[in-house]
Structure formats: C-alpha cells, structure tokens
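Below you will find the structure I want to go over with you.
Heads up, this is only part of the complex; the chains shown haven't been moved.
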Amino acid sequence: MRQMATVLSNRPVAKGAMEMKVSVGAGEIAPGTFFHVKTSQLLRRPLSVANVDGNVVTFLYKVIGAGTTDLAARKAGDKLDVLGPLGNGFPLDQTGKRVVLVGGGIGIPPLYYTRRMLAARGIETVAILGFDTKESIFYEDAFRELGETIVTTVDGSYGEQGFVTGPLERIQADVLFSCGPEPMLKAVAASHIPERYISIENRMGCGIGACFACVCQAPGGYVKVCSDGPVFQAEEVTL
Amino acid sequence: MRLHVDLPGLSLKNPIMPASGCFGFGEEFAKLYDLSVLGGIMIKASTGESRFGNNTPRVAETAQGMLNAIGLQNPGVEAIIDTKLPFLSAFDTEIIANVAGSTSEEYVHVARQLSADPTIKALELNISCPNVKCGGMQFGTDPVMAAELTRLVKAASSKPVYVKLSPNVTSITDMARAVEAAGADGITMINTLVGMRIDVTTGQPILANRIGGLSGPAIKPVAIRMVYEVAQAVNIPIIGMGGVRTVDDVLEFIYAGASAVAVGTANFENPYVCQEIIEALPGRLDELGIDHILDVRGRAYAQTVSRA
C-alpha cells in the first residue's frame, strides 16, 4: 500500500502544470483512484491517477503551494513515497452506453485514464475539457486520439469560450463522468444526463478513511471522500 | 519484557499506541498491519448520540503541524459498542475509549456505557477538545469544572479513568492536580493547541470552523515541557503525546516523565509509524544502554526513578 516509487520523468505540460511518471509495484489500479503522495510537507498530497502503463503511473498536477512546488523539483531517479492506489473509481461497466467525460482544470487528469479504459472496452465517449486559458491546456491531443473532444476556455483564447456546461447542454449521452472544481460539479450534477458520477476533491488528512477530515454531507448522513469516493453518483452526495 | 508497561487497567506489551481521533476505530489500519503489535489503541471520541461534526474544510496544514476541526464526528456510543468494539475485540491489544460530551450528563452516560463493555480496558476523558461549541474545552480549562466532571465520570465508570488535558491553560499543573485529587487514575496529554490559519487570497480562515486544534511536530516542545511539569506535580501515570514521529521522540516523552506514549498526526504522514516505532525501540534502547524503557522515565528531572 505504501511504497517508494521511482520518478521516471517530470516535465511541464502547460503553464503551471506538470506531468510526472513514476514506476510502482505490481497491482491493479482502477481509473478514478488516487495516490497519497509524501512531499517535503507534513501532510500527504492526493493526486489522481492520470494514466497507467504497465507499472508506470502518470500524475498530472498543477503547481499550487509548497507540496506541489516540492514535487515539481523532483528529478528522474528520485524516490517518491506514495500510498495507494486509494479510493473507488469510475464504474467502467458501461457497455452499450454513451459516456460524456466532463473535466475542469486539474480535475481533468483522472478522466484521461478513465477514457482509455472505456475505449479499451469499446465504449463510446465524448470529452469536454474546460481550461482557464490557452496556456493552461494540457493533454488535448492525447484526449483527441480517443474520440470526440471539446475544449473550452474561460477567456475564449482557445476552443469554445465559456464553461464546460455550455457544450454539455447539447450533448446526448447516457452517463456522465466528471471531475473538477465544486461549482462545476454542482452544475453537471444537475445536468440532463440520466446517470451522473462525480469525483470530489476535499482536503484530506489520512487518505484512508480514519480521520473524518474529508467528509461530504450526503442524504443518508455523510460519506468519506477518500475511502467511499472520490467518485460518487450525483445523488449520493450533497454538494 | 523491556517494553512492557503496566498502568491502571492496562497491561501494555509496549508503551506505544495511536492517539484518539487519528486512528478511527482501527478498521482502516487493520488492513495495513496487525493491530496486535500495538501496546494499545485510543479510539475516536464517543458522544451520547451520533454527530456529524463541523463543516469542511476540516484540516489545514501549518509549518510542521496541522490544524483540525473535525468536531467529534462519531456514530454515537451505542453504535460504537454495537459495530466497532466487536471488531477491535479480536486483537491482542488494550482498547482505551475516548469519552466526550456537551453536558456532564452526556459524559456520564457515555462513560457508563463504554466502561461496561469488556473490550474497553480504560476510559480517556476528553475534556479538552477545542472544536466543539459546548462541552469539551470549558471543562478542560477550569480546574474546578474538570475535577467535578472527573468525579462524576469516575463514579459512573467501572474501569480506570485517564483525563486528557488541554495545553491551552495558564497552569497545566493546577489542572493535573485537580483531576488527580478528583480520582483520576492517570493523565493523557496533550490535546491540541488552539490555532488558526487564514487564506491569503480571501482573508478568511481556512477552516470552516475558523479555529482548530494544532497537532504534529510543531507542538512537541510544548508537550514535552508540560509532561515534565506534570510528572513532577502528580503521582498518577502520564500517557504523553504531541508530535511524536520517531523512536527518539518517544524517549523524549519518557525522559520527561511519561510512562507510555501516543502517536497522532504522524499516522497520516506514515500509516505504519506505530508499528515502525515499536520495531525500532529495542535496538535504540540497546544503543543507549537502556535495559527497560521505564528505567529512564523522568530522567530529565531526576537521575533515578523507579518503574511506572
């Protein structure tokens, strides 16, 4: 569960965004799960699995504060203390259905690996990726290789101007998988797509379900994002 | 046997246990290692009824510390007895229940219920949680209220009662003497220091609860100083905690006068930390020429002290 991964590469992919590949031990890694990563700081940092290739895991992360700044300084060959994979991911069992993937900013990473796994099962997908501006776009080509991909920017500097909710209105799909900032999740959770799954990002302590830091209110009481999620059906949580 | 420690109600195979609130009810950590290696487990606080706790964000990071304002989320004493204790009873380790409440009646109710359960070996009376509106801290910062509550809980409990002290007081020794006089069997210390962090972009506190409890390595010097003072002021044993991450931190608490040590925040950084400390202890004792760990208890204030 806890392991010393080895950094294979660590490079910028957009303004303020990095891609890190690490090699980890054997074991199944489901799309939508995350690793809890030790940095120079006291608490670990949750990072979604953006891709898996054999025993190589990719993280895509935005450099925000001390923890991700420390990560950005890691070099190939460095060791990285990671705990995971943790949590429960997106339900891949969507044969015959059409899935729309809606991601905003650093919520986009888990959707890439998810889309690859859906494609491997022959499931048709369409992706809507929302960024702030042209310079912050990453992985657009990688997404396009897997099917129809709509890019939006808030400032209109690339793709459709506005939020992901614009294009989402005209999409026909059976299932929605989404990850991104809370206002976006609120909007997509209320969208016309019949089945909606959202991945929630909350501040965490333990990452394994023991400390109650990451809870989210739910109709039945509460859920723990780290161990019950981070992926939930829209109806399961009260945003 | 060089790690074995006997305390009121507790026969600890080693003096290391996870601190309350940092280990849930053990279920998650049981997937990582065998909980029977632990000297004991201090489980998450129980209240009379189930509580949701505070809004999120509930944690914020600080320099070598963290703030939390969980707000005593727990399923309530009955659900704990029915759904959590049976699981814990399977392990060969001593279970200490953390008792919380908003009124003395609630404390007494929870203490009576939990102490009656055979899985529970001792109670930890949480009079020091800074994250709940009523109860908690008030009891923990006034010696008279603390003593009165200790007396009531002692009367209701069929198991030894350890009182958990708040560091947010002018005189920690006054608090310790008050609960000792009221019948406490032991003291656990320290709970968190009250702190705050503000988001520089919004100017608003990061925690939804605004203030929270500071834990982790940052507070260790305060914890050591308080254990050192209290150990010289009372005759009941102390379970020390606050910022423990390594075997040397454990020894610092023992030198300061603690008879056992709890590990909180460090479980988040490294979920295997308690197991690793327990494994490292004998080798470190060898290096330092220490036979039994309690041979050096209180060495910081007296060169020769008897065991426990």
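Going in written order, the chains are labelled A and B, and every chain counts its residues from 1.
The working rule: a contact is a pair of C-beta atoms (placed from the backbone, for glycine too) under 8 Å apart; a residue touches a chain by one contact, two chains touch by 3 or more.
Since we're looking at a predicted model, the values are computed, not measured.
Counting every chain in the structure file, the complete assembly comes out as A x2, B x2.
We adopt the following convention: only the chains that are shown with their structure count from here on.
Note on chain placement: the centre of subunit A and the centre of subunit B lie 36 Å apart, centres being C-alpha means.
Note for the complex: subunit A touches subunit B at residues 1-2, 38, 41-44, 83, 202-217, 221-222, 227.
Contacts from subunit B toward subunit A in the complex involve residues 21-24, 27-29, 31-32, 44, 50, 52-53, 56-61, 64-66, 68, 70, 73, 216-217, 265, 267-272.
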